[in-house]
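Missing here: one protein chain of the complex. Every other protein chain is in place.
== subunit A ==
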Amino acid sequence: MSKRVDAVDLNVYYGDFLAVEGINISIDARAVTAFIGPSGCGKTTFLRSLNRMHEVLPGARVKGQLLLDGEDIYDPGVDPVTVRTQVGMVFQRPNPFPTMTIRENVLAGYKLNGARLSKSQSEEIVETSLRSANLWNEVKDRLDRPGSGLSGGQQQRLCIARTIAVKPDVILMDEPCSALDPISTLAIEDLIGELQQDYTVIIVTHNMQQAARVSQKTAFFNIAGTGKPGKLIEYNDTTAIFNTPQEKSTEDYVSGRFG
């Protein structure tokens, strides 16, 4: 399953500080959408509001609607825990659970759901998840070694495997390659291309080429100045954003003439 995401007049706050203002966006299912924009414009903040991870920080809150296939995830009756099982997240720095083995890391989400898995079921989940994360061949002989013993790129793919193991509808990625070398980056970009067939993928990146390579649609965010809220400036097909941007600031940013 994969679901579409719509934000309606969404404001995101840290305490009294309005970090992101008035976002209206419709994100397609089964597609890769890239968020680009200068540092501090609120990409991470907005991304984290999509699975209610934003409110984990003290004082952080959100106003407006965020619809997951039409259902508002900020409805008072909605449990953020449920939202997060449907909207998975991959972080900027790889964060496998250090005390768990590779196998346990992949199964961590199932353990949370309290699912009782037979040995063969869990074997199968581990293998398919690691295969979809393009990691199986590298780790199949050491599934019982700690996940923290892998290279950075492998750890990040392990985190992706952990996220897709529970079959979310949407996968959020915040600069998933920024801590990785070019080879690992390519491996993850290939992987994102494959994930798109089954999931709604939203990725934040500072790398224009990466946005151009992996995404069908791109959203450009910007801020007017420090202390001002970040806003969505332009949202369109990726080719349009990079070749025929409508806004002056988008053009400046994608052509590297920014600031």
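By definition in this document, contacts are C-beta pairs under 8 Å (C-beta built on N, C-alpha and C of every residue); 3 or more make two chains touch, one makes a residue touch a chain; residues count from 1.
FYI, contacts and distances are computed from a predicted model.
Participant: I want to check something: the complex is missing a chain, and I'd like its UniProt protein name from "Acyl-CoA dehydrogenase family protein", "Phosphate transport system permease protein", "Recombination protein RecR" or "NADH-quinone oxidoreductase subunit I".
Facilitator: For the chain missing from the view, the UniProt record says "Phosphate transport system permease protein".
Participant: Which of these touches the unseen chain: A:G22, A:G149 or A:G193?
Facilitator: A:G149
Participant: Out of A:K3, A:K43, A:R84 or A:R103, which touches the unshown chain?
Facilitator: Of all options in A:K3, A:K43, A:R84 or A:R103, contact with the hidden chain holds for A:R84.
Participant: Of the residues in subunit A, which ones touch the absent chain?
Facilitator: Looking at subunit A, the ones touching the missing chain are residues 51, 53, 56, 58, 81-82, 84-85, 88-89, 91, 93, 95-101, 108-109, 112-113, 146, 148-149, 159, 162-163, 166.
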